[in-house]
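All protein chains but one are shown at their positions in the complex.
Presenting chain A:
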């Protein structure tokens, strides 16, 4: 029987991995291309969640689902244009400080505008309920999140691997100078990448708002996990991040099953182990500019 329970935790962990994925993919993209450790990434996730709460009463959950990521992507574009752009070639510590500051400003702004206590928000009625298969139980809403995450991952993969846009971005990650020498400016690509990345974070925020407390520090909560996923997966590796997110979800589930106090700590142990064995992460590529 125990094996069935364990399997249930593993499946559930895969599902949880999908949330981390939406945040981690964007984080990885911005770092790979721009060399920016975006500590404000969690803030965009939080803003997405707050927009969902604010917009849903007027345009419904479906409306917020579309509008919030778009609005946050526009915010991302502005921040990229006026702030991040100055730091692509600078010492990474500077952009680290900048995005750390942005994260604090965002969190405190949410606290001042919406208050510190969590805002009430529930799963839309059409997604409420559970799917029960034998011993296994799944929340319908989480299955919906999984489906959206899979679509996003597939879409992003197609964009990066099968389009002209993706070829330039991948070339820019490996060798920005060569891309420049070929007469291609990376600027518009970088803007687009930031918009997509923060839009995905906001989308994750919208989707998690019904199941996780919507409060100002929610961005900081998820950001550490997203970083761990990126580090385990390896920089520049799309599938590395995907795999890492799923592994992190599963390890967490197994830890919760056998030794609950280590539920969150298990993930950091995993990171330590991966870094000891593979310092560039599971599928990390050698990227000259970061060596």
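Criterion: a contact is a pair of C-beta atoms (placed from the backbone, for glycine too) under 8 Å apart; a residue touches a chain by one contact, two chains touch by 3 or more; residues count from 1.
Methods note: contacts and distances are computed from a predicted model.
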## Note on the structure
Per UniProt record, missing subunit out of "Multicomponent Na+:H+ antiporter subunit F", "N-methylglutamate dehydrogenase subunit B", "Stage V sporulation protein AC" or "ABC transporter substrate-binding protein" is "ABC transporter substrate-binding protein"
### Query
Among A:70, A:119 or A:192, which one is in touch with the chain left out?
A:119
### Query
Which residue, A:176, A:210, A:240 or A:284, contacts the hidden chain when the whole complex is considered?
A:210
### Task
Quick one: say which of A:100, A:257 or A:290 touches the chain that got left out.
A:257
### Task
Could you please point out the chain A residues that touch the chain left off the display?
5, 8-9, 12-13, 15-16, 19, 107, 111, 115-123, 128-130, 135, 137, 139, 141-142, 210-218, 221-222, 252-253, 256-257, 260-261, 263-265
